[in-house]
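All protein chains but one are shown at their positions in the complex.
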Amino acid sequence: MSVVVDVVDEYLERVGSADELGAVDFVLGLLDKGMPAESLLLDVIAPAQRRVGELWAAGTWSVAREHGATAISERAVAAITTAVRPRPTRSRITVACTDGEYHALPTRLLAEVLRLRGWHVDFLGANVPGPHLITHLHQTGPDAVAIGCALPTRLPRAHATLTACQAVGIPVLAGGSGFGADGRFAVKLGADGWAPTADAAADLLEEGRLPSFPTPGAVLPHLADEEYTLFTKRRGEILAGVTAELPRRFPPMRDYTQAQVDHTADDLAHIADFLSAALYIDDTRLFTDFVTWTCDLLHARGVPSRSVALALRLLHDELHDFPRARHLLAEGTLAADGA
Amino acid sequence: METAPFLVEIDNPEPDTTRLTLSGDFDYTTSGELAALTPTLMSRGLKVLEVDLNGVTFIDSSGLATLIHLFHAAEEVPAEMRFVGMTPYIAHLFEVTALDQVFNLPTSAA
């Protein structure tokens, strides 16, 4: 295992220093030395990319460096799959990121692993509009569609896509951390299967553990209270209310630069996105995990996280007629205070 | 996205002058309305066509195309088409498309 760790570090060093040729040569060299392509994708590139995410979250790497590294990993994946191209022996699978989802690499790794295992894969890439995906499914008639979702905030749109795929008779395999580390959101949204990793997804398909026709879609009874719908509709005015109140309750904000103000607005929008997703899926942990993660992120960057708890309190005050949202915000405040 | 309704008001401040006051989103879905009105606007004896864009919140390429169409129709009458109301956003749009070189714009916006 230590050999693999060294290899991951060596690869990370190359992508981190924007050394595209070096990274590509490195993975092709490993391939020449007999490392299986699937192992290269899942035991070298995937863990390195997870490290990239952590380095960004810790504030060690800039956004630019993170994006640059990811772009190079895309090239490395392309180089591996150009070098190893098995002839498809199994049937057809469509792989796509959900609408609005731009973190394509994990989903692409799944597509490439399936290809290596002999499936005929159509990879549609990042941010696939629902209507385009459905047209594609009608045109090609795959045995299943694998939908990747990296962020829980995309879940409402992922649900729409998932339901549309099932409505045209194609079973859906859900994957990616957006569906929850334990896949509980995939279950709740009625996916026909869920897998935590690309190889687990490949095993699931190989063992025929997906039905040939999807089971009728899930119903989310809690949506009947319309909190999700109303919050989405009134989001603009609710956020405007909180933004106006923030400087009064948090005096340092009065001296913020425009960039800092924009940044705060972004953070607030982010909180609203997660609150909205938690309302949609009715899961408190989705929201509290996000709050804890945000506070940790701010600490890592030396920013006080007091403003998070304050924003949650202000949102709580603003949302009088939203009992479910208020409960989530109360739990979120506890999480922020504990972080 | 909620769109502002597109409205066209027509009046005659002078006997040979017609003024068009447009407001709302002037785009792909709404521009057809004005295009359809164009032949009636170009009545005989028209000397001046004033266009007030003060209330227009958004113009896309189709809206722009309709204004150009109107401009050409006025040329054929012949009548002079001039813009009497303008927002900074529209002035910028005319500048990007260099229509400020072609259209008769109010001096304040130029």
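Order as written gives the chain letters A and B; numbering starts at 1 within each chain.
Keep in mind that, in the parts below, a residue touches a chain if its C-beta (ideal position, glycine included) is under 8 Å from a C-beta of that chain, and two chains touch if they have at least 3 such contacts.
By our rule, contacts and distances are computed from a predicted model.
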| item | value |
| --- | --- |
| Name under which UniProt lists the unshown chain, selected from "RNA polymerase sigma factor", "Spore germination protein", "ABC transporter permease" or "SpoIIE family protein phosphatase" | "SpoIIE family protein phosphatase" |
| Option touching the unshown chain, where A:L12, A:A37, A:I72 or A:L329 are the choices | A:I72 |
| Per the touch definition above, residue among A:G29, A:P86 or A:G141 touching the missing chain | A:G141 |
| Residue, one of A:G100, A:G118 or A:P196, that touches the chain absent here | A:G100 |
| Missing-chain contacts mapped onto chain B | 1-2, 28, 58, 60-62, 64-65, 68-69, 72, 75, 95-99, 101-102 |
| Interface with the unshown chain - residue positions in chain A | 18, 20, 63-65, 67-68, 70-72, 74, 91, 99-100, 102, 126-127, 129-132, 135, 137-141, 157, 167-170, 208, 212-213, 235-237, 239-240, 243, 262, 265, 268-269 |
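Keep in mind that, in the parts below, only the chains that are shown with their structure count from here on.
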| item | value |
| --- | --- |
| Centroid distance [mean C-alpha coordinates] between chain B and chain A, Å | 46 |
